[in-house]
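I'd like to ask you about the structure that follows.
FYI, not all chains are in this one, though none of them got moved.
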Amino acid sequence: MSDHVYKKVELTGSSAIDMEGAVNNAIAKAGKTIKNMDWFEVIDTRGHIQEGKIAHWQVTIKVGFRLQ
Amino acid sequence: MSDHVYKKVELTGSSAIDMEGAVNNAIAKAGKTIKNMDWFEVIDTRGHIQEGKIAHWQVTIKVGFRLQ
Amino acid sequence: MSDHVYKKVELTGSSAIDMEGAVNNAIAKAGKTIKNMDWFEVIDTRGHIQEGKIAHWQVTIKVGFRLQ
């Protein structure tokens, strides 16, 4: 890691399928503008209920990436 | 949301399969007596181990629903 | 307080005006079905933004009341 410096951004992804999908969607979106993504941390998991069923899983993560 | 008021109840669901199943089971059960469920928040995830294997996932959630 | 027992319920009130209004609305609603309310604790404050302005303050409280 020598003297690298990392920045973390906080994102909330959503998915109708499962928690992993929500995280994947957030990272895929972030990857369009952020390079050198290195790790993520799950901060919070919640979801939306419609007509008595889970409509979306909503997972908030922090994504760490190396500053160049 | 105008001036709606919501109540949250805390539930623990369990599933032999996965975390999502435990949350689904809790919400399905709650839906039998609660109307207007709107969202849930995952509070705690744990599980029971039997003979060295996960027997049940146990996920505690808070479910928010609108008071009429 | 002798040997009284209290129950706490968790509510989210909302108001277009301010935080105090959101708490007042939650307590007014709760008072329709709960007697002997004694105290509240603010748990979380958030809000909804529409067109760049705060549309609603949303305050989550726990309300304690004496069981008879």
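Just so it is clear, A, B and C label the chains in written order, and each chain counts residues from 1 on its own.
Here is the rule we go by: a residue touches a chain if its C-beta (ideal position, glycine included) is under 8 Å from a C-beta of that chain, and two chains touch if they have at least 3 such contacts.
All figures in this text were calculated on a predicted structure; none of them were measured in a lab.
Student: Start from the 3 shown copies and tell me what the total comes to for the whole assembly.
Tutor: 12
By our rule, only the chains that are shown with their structure count from here on.
Student: For subunit A and subunit C, what's the span in angstrom between their mean Cα positions?
Tutor: Here the centre of subunit C sits 31 Å away from the centre of subunit A.
Student: Between subunit B and subunit C, tell me the centre distance in angstrom, where each centre is the average of that chain's C-alpha atoms.
Tutor: Inter-chain centre distance comes to 22 Å.
Student: So which bits of subunit A are touching at least two other chains?
Tutor: Answer for subunit A, listing residues that touch two or more other chains: there are none.
Student: Where on subunit C is subunit B touching in the complex?
Tutor: 9-16, 25-26, 29-30, 48, 55-56, 58, 60
Student: Tell me, which parts of subunit B touch subunit A in their complex?
Tutor: Against subunit A, the touching part of subunit B is residues 19-20, 23-24, 27-28, 31, 37-42, 63.
Student: Which stretch or stretches of subunit A touch subunit B in the complex?
Tutor: Residues in contact with subunit B: 18-19, 44-49, 52-54, 57.
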